[in-house]
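One chain of protein is taken out of this complex; the other chains stay put.
As written, the chain order gives the labels A and B, with residue 1 at the start of each chain.
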Amino acid sequence: MLHDALLMAGKDLRIERGSRVVLGQILPFGALVLILFGLAISPDLTVLGTDRRSVLAQVSPGLFWMAVLFSALQALNRSFAVEAADGNLDGLKMAGLDPAGIFLGKAGTVTAQLLVLEILLGAGAFLIYGAPLDSVILLVVTVLFATTSITSAGTLYAALGSGLRVRDTLVPLLVLPVLAPVLLAATLATDAAVFGPAGDGWSWALLLAVFALLYVGIGMLAFGPIMEET
Amino acid sequence: MNDTTSSRATRVLGIAALVSLAFSLSFGLIFSPPEVFQADSVRLMYIHLPSVAVAYSCFAVTLLGSIIYLRNGSTFWDLLAGAAGEIGVLFTAFLLISGSLWGKPTWGVYWQWDPRLTSTAVMFIMYIGYLVVRRLELPPDVRSRRAAVLGIVSFVNVIIVHYSVQWWRGLHQGQTIGIDTQLDGLMLFSLFLGLVSFLVVGSWLLVHRFRIAWLEHQLSAQGMERAIAERRAEGGFGLSGSGA
Partner (left out) sequence: MSGPVDGSVVHLVGAISLIQRFPALAGVDLEVRTGEIVLLRGPNGAGKSTLLRLCAGLAPLSNGVGSVLGHDLTVREQRRRVRRETGLLAHQTFLYDDLTVEENLRFWAAANRVDEGTIEPVLDRLALAGRLRDVKIAGLSAGQRRRASLAVMVSRRPKLWLLDEPHAGLDQAGRDFVDDLVKHAVGFGATVMIASHDVHRATDLATRTVTVAGGLVEDEGQDPPEDRADRSAASEHINPDGTDPDSTDPDGADPDATGPDGPGPGGEADSDSTEQEGDRDAS
């Protein structure tokens, strides 16, 4: 299983190295979303009684995770478009790769790509929205578990849509409601990590950890039945 | 198979549904008194809470059917899971409508970021996704398998969404929005009646929806025989093998 996971991940990373879709297209897309949020919510709006902190800075954790979610949808789409291009899923079935391994490999690659994207976007959000930073550890833990949750649930649902002409429209409909609690928990935990007090955020980070474990588990179990016949 | 989806048992169930609904309506609207704080809007509760019960029961049936289908590939449980999903979505819509109707006089707005309302809305969309997957253009067994996976995962999600949203609002407001409700005996009885009648109505709908699905399944099996005959005719040598 681990062999197959590493094989798939290595292959997907090599494809990214050759095509630069995530770095060259999805990352700028995410940055663009962040900027557009800034335009939609005027940076001049301030909240009374909060040291004249701008509304934009106040809601930046949520906006950041929304941008990550949108980018994640794109990255997941790309991840499965690669397999659908020339019947490659059939090839994987013929090779008899372990479905759980395929799941881990594909989810792992998207996780790695998303982490890079989050670091860059996060730095951007930090600059654009002018948010402070209270607890680095909480932020790192939150980012790790939230990203794993998004990619594991996302990979599972992207596979549910694989081989379909309506995949592009179906997958967001299926995956976004599921990620609602992740968005919620990630936003609140990030909020606590950025504005403090960090103590408030740890329970949300814990929820994210539970969610990540749950979805990695479900994905490994469910990938077999989904992949079996397409 | 007869040409209707009813049988003696379902007719009895149907009549029971009508009678219990009539009772429930008369108690809910006439016999039970208005509540101290909410006045007459409390009466919405007599259909709102029963809708919750039916919706959740339906999704539980979908969960059960999906698990059994994945274990043994039984068409019966697959179709039952699908039928329950549809009835569940119907009652969830009912739930959202009655909830926001209640919200207007109580909160002054139709929509509040109330934990229950929010998580119900997410659940509603989640199960719409389930119904979409059930209608995908896929080979029937592939579609059923994907739907079953979704039927299981969605139920887990409902629980997660519910608690996380509740926790979220709980932390922010200190308490969930709502008004203490004081129920006297007659009001409790009306609620109980509503629960019974909605469960009966729900199961009556479920039975019929399931039977329609079952008949469709058999029809497509018959259509399949014709499709196979047509397909063979394309070849020109058919079963007898007279070509070339």
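One rule holds for everything that comes next: a residue touches a chain if its C-beta (ideal position, glycine included) is under 8 Å from a C-beta of that chain, and two chains touch if they have at least 3 such contacts.
What you are looking at is a predicted structure, and each value in this text was computed from that prediction instead of being measured.
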To test your reading of the contact rule: which positions on chain B touch the chain that is missing from view?
137-141, 220, 224, 227-228, 231-239, 241-244
List the residues of chain A that touch the chain left out of this view.
4, 7, 10-11, 14-15, 18-19, 82, 85-88, 90-97, 228-229
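Criterion: only the chains that are shown with their structure count from here on.
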Whole-Å gap separating chain A and chain B, where each centre is the average of the chain's CA atoms
31
Show me the residue ranges of chain B that touch chain A in the complex, using the header's touch definition.
70, 122-123, 125-126, 128-129, 132-133, 136-139, 141-142, 145-146, 148-150, 153, 156-157, 160-161, 164-165, 167-168, 171
Show which residues of chain A lie in contact with chain B when the two form their complex.
156, 160, 163-166, 170, 173-174, 177-178, 180-181, 184-185, 188, 200, 207, 211, 214, 218, 222, 225-226, 228-230
